[in-house]
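Omission of a single protein chain aside, the complex is shown with its protein chains in their original locations.
And then chain A:
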Amino acid sequence: MTVLDNDTFLIRLSEVFKAAEPIGRKVLLSMKRYTYGERKLIAKQQKETTESSSEAKDVSSDMEYPCLFRAVCGKTKLSTVVTTKDGNKFLNEYHTLLRGFIKMKPKDRKKDKEKKAVRVQKKKATTG
């Protein structure tokens, strides 16, 4: 799996969506905390804190982690690591991209009206 930078990942993701749409293929997007190398870092920091002071601090609660984003469609696999600094910017662009490609049904106003009418009738029945 190729690890790309954030902008390239978004460009390739839009290409994946465009290719998947006519075929009707599924696109799988995943998001996870990137913890590669965390154990070694925590062990190192704990060693430093025990050497310097007797109090054992919970190091992992203060740590900030990057986020791993993956996209899979058929044989195409993409991934990128998003740092805390670029988190909001990347997420905004990611959402804009998804809004363009994910097409869902608009709100069914007729069903909502029917539901509301049923609720009003029930209220009248209980009060009256």
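Note that in this section a residue touches a chain if its C-beta (ideal position, glycine included) is under 8 Å from a C-beta of that chain, and two chains touch if they have at least 3 such contacts; residues count from 1.
Quick note on the criterion: contacts and distances are computed from a predicted model.
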Given the options "Fuzzy-like protein", "Signal recognition particle 9 kDa protein", "tRNA intron endonuclease" or "Interleukin-7", which would UniProt use as the protein name of the unshown chain? "Signal recognition particle 9 kDa protein"
Can you say which of A:R25, A:K44, A:K77 or A:K116 touches the chain missing from this structure? A:R25
Counting contacts across the full complex, list the positions on chain A that touch the omitted chain. 20-21, 24-33, 35, 38, 61-67, 82, 84-89, 91-92, 94-95, 98-99, 102-108
